[in-house]
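First up is the structure itself, then whatever we jot down about it.
Removed: one protein chain of the complex. Kept in place: all other protein chains.
Which chain is which? They are A, B and C, in the order written, and residues in each are numbered from 1.
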Amino acid sequence: MAKLAKIRFGMIGGGEGAFIGAVHRHAAALDGQFELVCGAFSRDATNNQSTGDTLGIDDARLYSSWQQLLQVEASLPADQRMEMLVIVTPNQLHVPISRAAIAAGFHVFCEKPAGINLPETQTLAADLANTDRLYGLAHTYLGYPMVWQARQLVQSGQLGTLRKIFVEYPQGWLTEDLEAASNKQASWRTDPSQAGNSGCMADIGTHTFGLAEFISQQQITEICAELKSHVSGRRLDDDGAALFRTNGGASGVLIASQICAGEENALKIRLYGDKGGLEWQQMEPNTIILRPHGAPVQVLRAGKGQPGLGIEALRRCRLPAGHPEGYLEAMANLYSDFAVAIRRGERGTPTGVPGIAAGLRGMAFIDTISSSGQSDAKWLQIPNT
Amino acid sequence: MAKLAKIRFGMIGGGEGAFIGAVHRHAAALDGQFELVCGAFSRDATNNQSTGDTLGIDDARLYSSWQQLLQVEASLPADQRMEMLVIVTPNQLHVPISRAAIAAGFHVFCEKPAGINLPETQTLAADLANTDRLYGLAHTYLGYPMVWQARQLVQSGQLGTLRKIFVEYPQGWLTEDLEAASNKQASWRTDPSQAGNSGCMADIGTHTFGLAEFISQQQITEICAELKSHVSGRRLDDDGAALFRTNGGASGVLIASQICAGEENALKIRLYGDKGGLEWQQMEPNTIILRPHGAPVQVLRAGKGQPGLGIEALRRCRLPAGHPEGYLEAMANLYSDFAVAIRRGERGTPTGVPGIAAGLRGMAFIDTISSSGQSDAKWLQIPNT
Amino acid sequence: MAKLAKIRFGMIGGGEGAFIGAVHRHAAALDGQFELVCGAFSRDATNNQSTGDTLGIDDARLYSSWQQLLQVEASLPADQRMEMLVIVTPNQLHVPISRAAIAAGFHVFCEKPAGINLPETQTLAADLANTDRLYGLAHTYLGYPMVWQARQLVQSGQLGTLRKIFVEYPQGWLTEDLEAASNKQASWRTDPSQAGNSGCMADIGTHTFGLAEFISQQQITEICAELKSHVSGRRLDDDGAALFRTNGGASGVLIASQICAGEENALKIRLYGDKGGLEWQQMEPNTIILRPHGAPVQVLRAGKGQPGLGIEALRRCRLPAGHPEGYLEAMANLYSDFAVAIRRGERGTPTGVPGIAAGLRGMAFIDTISSSGQSDAKWLQIPNT
Partner (left out) sequence: MAKLAKIRFGMIGGGEGAFIGAVHRHAAALDGQFELVCGAFSRDATNNQSTGDTLGIDDARLYSSWQQLLQVEASLPADQRMEMLVIVTPNQLHVPISRAAIAAGFHVFCEKPAGINLPETQTLAADLANTDRLYGLAHTYLGYPMVWQARQLVQSGQLGTLRKIFVEYPQGWLTEDLEAASNKQASWRTDPSQAGNSGCMADIGTHTFGLAEFISQQQITEICAELKSHVSGRRLDDDGAALFRTNGGASGVLIASQICAGEENALKIRLYGDKGGLEWQQMEPNTIILRPHGAPVQVLRAGKGQPGLGIEALRRCRLPAGHPEGYLEAMANLYSDFAVAIRRGERGTPTGVPGIAAGLRGMAFIDTISSSGQSDAKWLQIPNT
């Protein structure tokens, strides 16, 4: 059997003070499939150098801009240059960098949302239709084993015909005016020039939408929303909620808010059909509450080899039940599937990883809910993507 | 000190097979303040007799109709006749019996909703403006100590300025077509001639609305709703959700559904202000989760003499913390306050008990949300009452 | 059908400032089967009078001593005199009053423990062998529906052969020297002349023991204990733990403590057999966690008509699932069964109510664990009773 070589990747963004860059680095490392070989971590030269040093990046491959990174890496010998680029910048750079990286011959794994609006993201989608490079979107929560198990429970008919979907993501971290206090995370997320047309909905609303569509295997087709900005002077929405309808006849409620004081990342989804319901919460990710109609509630638990779990959940568990796996493991599951896809020579979307289709759906959601928040019309259609 | 005599009450409705009648009887008995002396429990003579026998009601005071009950009781000597009438019929009789009972000189404690629509209920309100009789509305959940504690936490400013209110009441019992199976509870609640214009919203939506207004001390002024009937042939809504806004600048989401398979009575409310949030759930009624912004979550617990509770919560606890009190105790708290009001000679609404004002608010809600469910307009105003 | 007349009962103890007397009065009232007609609530005349007034007791039947109560009541006409005596005094009076009341022709419902030691309690047992009066012991927790359901799950073999029993009751209320602060509850419980040879074990250890034997349907035959008194000057144990073995081959651990700061009444039992385990907690009394070996955990829920519950659990539920019932309802279940037993003319122990057999077991436990706490021998036998 041939030895497995690690996949070389580079990173744009993720310097000191950023959040998600470190998540990607831990996740990429966890299963020993990847090696970080280059980066342009910050436009601040000191930060960039310091981050590179901490990560043990060769100075020759520590770049001052994303353009330089792409140009130089593309010129390196095939057995040295990076194979995959991870993009963890603010939103406004997602599409430009993704397009350039694909054009330069690299696989791309990009943070969500895919872009700043739907039309821009469609230009990326067009490029992707004509390339053999892989493109993945880092919807971390879709790497959790029990999210896949929930999807399988729906698919196998255990809930019957879906009637209701309630999905919510209350956070509290933007309760105060953190951007005024120069909090780096808050600043770009509330700046339209970096985040796009939406704050809360682009940041976490898109998670609720994506999770609902992923588990239900239905498309949300109409929404009726109210968006708000509760903190004086804040330039983008920090809170919102919507009624919605799906193409499968279900209806539901979507809540995303960053001003729910005292809440952490309480992403939760409940689905109900005519045979039962289920519930999953991100902060207890290894558990599904299954509520069969007319029978006792069951508590399904993640775990390697756990009886009763489907194959998709099982293959995303590293440890037997009772050894909690968490957020980094969820992201690492996306990386593992990306690695397999690279090694198999897959094209388009890596099996098991959200891709441009999910990205377009998310952008259509963000654009539509932003419009709905400002519209007197009750229902707005989410465009087909 | 004078001996306390028990208050004599009668009951209309609540025969065998009913649900809420027994709740009232247990609750009235619990604190030893009331004595059931008469009733017209069912239009079915056999049921009526059997219920009366089980309850030890004297045959002479077991009546075949509510009209007979009022007439005969009114003619009895003052030291024998009932003092208070408890109305536990389907909705369409709430106003007619309430008005007749008040006119006949009795205090009234009526199940919610107050009537079948707002105009009808306003006729009762007009009568109540000109009587010295007491009228209470049996919003059981407003008898829980920790609901009062939640209200006090809001009032005392511990949450700061309220921004968000999420209130939900998912039930699963109408997942199937129980009315077709002659389930007594299901049949009248889905019958417009008995329940009024709404099924789910009249039955439990009104609890979510009332709880939100009670704890927040704000009025919900605008709603945007979708109502559905998921079971084929069902004549009234069994599910719905709404976005809403309050007169205090808060916004929120209200969910009430009876087709959430596997759910019991999962009434839950969360409120968030700029200083913190709180959460209360009916199925763990002795606990409030308090989330101060920037400090650890606190778990407040009901209990006689419990440090840190306000006077309104404390006086509704019979037992020290750790001895769970439940639904019957919540209802009994309404009865206890009604007893005090009778003994003190209060007029209008018994202190501590929801009255006609809450009843009118509830009817305005039911009417408006029913309209909203059928309207293309995004926001409908809830009329002042 | 004959009208049901209420059963007349009297109470000794339970004056203002007491805890359990009020519990009994609420519980007796809840289902409308009992009427409190007389009492000797306190040796303090003011307290006695005030309690009697609040409860609406006729002055003629408000007695200054338990001896007077028994004497006078026995002399009243049969259709007026009390039928059952409820004893809610400190422990040292349990046996003397029980024996006198039985001798005077009354049924007795007595607080636990049955007496102050095993030999004394055996004198009562001897009396009871020769009477047609009923004797019940108020082990409140044995009135919870889900305690009966747990017992039935064991009995039906769902856990297989029992291997382990863990039962614990941590409380925190005696963390400080409350008896020095004249706390009435603390004072008598830590006074050997009133409580007997044990404090914590007599007060709550006996609950853990009784619950374990009740659910497992095995007898604890050997124990190895350590008892402690953590508060300086306290005269009886406030804390203890024991290893134990049963006559069915199981083993386990029993913990009872009143100095676990911050705990309320966290009585909890877990049983494990070779086919599965179960867990029940007093503070979430309507739920059993059932853990079948090799299959998902199930959450069984109390409720009237709830599918899957056994007859014993079902008949102890007043309300459908989702309407929490609590501590008072558990005690009321004992009263309801006592009422049925009186009406049926049962003798000895009322069906469904713990009786003198449980009382003797409890006293054997208290005596043995007290001895074990002072013994260098590893295992002490609990005597047959």
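Methods note: a contact is a pair of C-beta atoms (placed from the backbone, for glycine too) under 8 Å apart; a residue touches a chain by one contact, two chains touch by 3 or more.
Predicted, not measured: the structure shown is a model, and the values here were computed from it.
Remark: the omitted chain is touched by one listed residue; of A:Phe106, A:Phe166, A:Tyr327 or A:Phe365 this is A:Tyr327. Set against the missing chain, the residues C:Ala180, C:Leu243, C:Val340 or C:Ala357 yield one that touches it, C:Leu243. Remark: the residues of chain B touching the chain excluded from display are 290, 294-301, 307-308.
Panel shows chain C; residues 159-160, 163-164, 166, 168, 170, 172, 175-176, 224-226, 228, 230, 239, 241-243, 245, 251-253, 255, 257, 259-263, 270, 272-277, 291-293, 297, 375-378 of it touch the chain omitted from the view.
Touching residues on chain A toward the chain that is not drawn are 1-6, 19, 22-23, 25-26, 29-32, 36, 49-50, 53-58, 171, 173, 263-266, 282-285, 301, 303, 318-329.
Everything below uses one rule, namely that only the chains that are shown with their structure count from here on.
Graph distance from chain B to chain C, where chains that touch are one step apart, equals 1. Centroid distances built from C-alpha atoms place C farthest away from chain A. Inter-chain spacing, taken between the CA centroids of chain B and chain C, is 34 Å. Here the CA centre of chain A is 43 Å from the CA centre of chain B. Residue numbers of chain B whose C-beta contacts span two or more other chains: 263.
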